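Input: one structure, supplied below.
Complex shown without one protein chain; remaining protein chains in place.
Right, chain A next:
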Amino acid sequence: MPGVIRMCASGVNPKFHIILQNALEVGVIHGFGSFKVNVLSDGIRTFSVTANLRIKEIITIEDGNHIRITANISESDRKPYLVKNENDRACPLCASGLHVKHTDVLILSQFVRSDGCMLPRRITGLCSKQQRIVSSLVTMAQKSGLMPNLNPANSNRDPQKRYKWEKFNKYFDESTIKWK
């Protein structure tokens, strides 16, 4: 939704005149307790004025009767350390020419969520072959207890306290991955 949306929060608090700038998605406003207003009638899309998604920095400026709330999309913390993909056709991993092993946790952790799930291909931007290989490698690394901080919530974070045979060290052979 481009431009500035001006709306009056009638019935709740008459002095609230909120100007939303850079608001890409405006629908139901929540985050102010009981303060909830329908702006657009077509469909209900959520927009949060609090910083719970952490991708936008919320700046609040007060002047007189007006509260101006601005949301800036914050820079990715990976940006300064990004390896540039010189090849315009290959995926980032193919272009890097690396032979990643399951012990290379510093590389594998870049493709993983905090709960240990593999990121989908539309996010990683890998080719289908590399996506399958990396997801196998991530599984190997997690099973050998090399990424205990990026593991499913039900797994034991200390690999040496895991179930019976799982508590002992193990390694994997990368040649057993089906996709070459």
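The rule is simple: a contact is a pair of C-beta atoms (placed from the backbone, for glycine too) under 8 Å apart; a residue touches a chain by one contact, two chains touch by 3 or more; residues count from 1.
Simple rule for what comes next: contacts and distances are computed from a predicted model.
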Undepicted complex member, UniProt protein name, chosen from "Elongator complex protein 4", "39S ribosomal protein L13, mitochondrial", "Phenylalanine--tRNA ligase beta subunit" or "RNase III domain-containing protein": "39S ribosomal protein L13, mitochondrial"
Where the unshown chain meets chain A, residue by residue: 53-55, 73, 76-79, 81-83, 92-93, 96, 103, 105-107, 109-111, 113-115, 123-126, 144-150, 164-166, 168-173, 176
